[in-house]
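Only one protein chain is missing; all other protein chains are in place.
Going by the order they are written in, the chains are A and B; count residues from 1 in each one.
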Amino acid sequence: MKASFPPDLREQIAQLHEDYAETVDRLDIDAWPEFFTEDCLYLVTSRENHDAGLPHGTIYCEGIAMVRDRAAATRDCTVYEPRFLRHFLGRVKIDAADGDTVKARASVLVVESVSDKEPHVLVVGQYHDVLRRGADGSLKIKERRVVYDNYRIYNSLVFPV
Amino acid sequence: MKASFPPDLREQIAQLHEDYAETVDRLDIDAWPEFFTEDCLYLVTSRENHDAGLPHGTIYCEGIAMVRDRAAATRDCTVYEPRFLRHFLGRVKIDAADGDTVKARASVLVVESVSDKEPHVLVVGQYHDVLRRGADGSLKIKERRVVYDNYRIYNSLVFPV
Partner (left out) sequence: MKASFPPDLREQIAQLHEDYAETVDRLDIDAWPEFFTEDCLYLVTSRENHDAGLPHGTIYCEGIAMVRDRAAATRDCTVYEPRFLRHFLGRVKIDAADGDTVKARASVLVVESVSDKEPHVLVVGQYHDVLRRGADGSLKIKERRVVYDNYRIYNSLVFPV
């Protein structure tokens, strides 16, 4: 039997996805850590590694301090060619909802535009999320595993995906 | 005058799309035939042929036996480079709903990832569906014509789209 979830839960997660995507797509790197809980995990990894249970992360941040450090490094230290990202999200699939915790997935396509090139697919894959509801009712990201189908990432990941 | 359809019908079709896409994207080829009725048609064809009324199919399966045969052949016989697909769907457009039968369309983008290459657009086009409601209330695919805009398909179609 398929579990059934409150009808507005999917809508609320879709809104979280929109806000996250919109924040990254306008390159507001300082606002990015606000989507995560204090004890979060943010991991970008290949589907090949994920399926094999291997923990390697192309980006690996454990805890909000590492997320903030990543944001600060991207803003202040990293040297990179100017670029824009644009996220496209598939429909939210809720796998479990138990008390304040929700497990959900969604397909994600990130198209990158850099100078002197046509836009290209930077990342295609799936978000594997564990979300937690805070005291104010809002959802934050406890775990986000960005599992990409790509064989490789073109050039490099500068901004979060 | 525009026809009006039950408000949750679009939602139900979008859910069918999500389930179909999710099944194919995790390469669960054995579960794929379950989306179709016994007397189904599954056709992948170019927009050029479709618009000209030509019946050629890049993939052509008439009846559930051919669909199952396609699934078995893909699982057991076909030799191909490992690959991942990822479906992105546009909003459902309902063209007609009459009794147990619904005609609907949706734009579809399938991005393929193979080894040693960047991800690429495998198929961009539109699903032209005839859906039928079963005794249990669920929708199954009576006809799915995947009409692709592509001039050609890169390499080959291994998994269904």
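In the analysis below, a residue touches a chain if its C-beta (ideal position, glycine included) is under 8 Å from a C-beta of that chain, and two chains touch if they have at least 3 such contacts.
Remember, predicted model here, so these are calculated numbers, not experimental data.
From the set A:87, A:128 or A:145, the residue in touch with the chain omitted from the display is A:87, counting the whole complex. Hidden from this view is one chain, which touches chain A at 14-15, 17-18, 21-22, 25, 84, 86-89, 109, 111, 113-120. Against the chain not shown here, chain B presents residues 47, 88, 90-91, 93, 107, 109, 120-121, 124-126, 149-152, 154.
Going forward, only the chains that are shown with their structure count from here on.
Chain B has its Cα centroid 28 Å from the Cα centroid of chain A.
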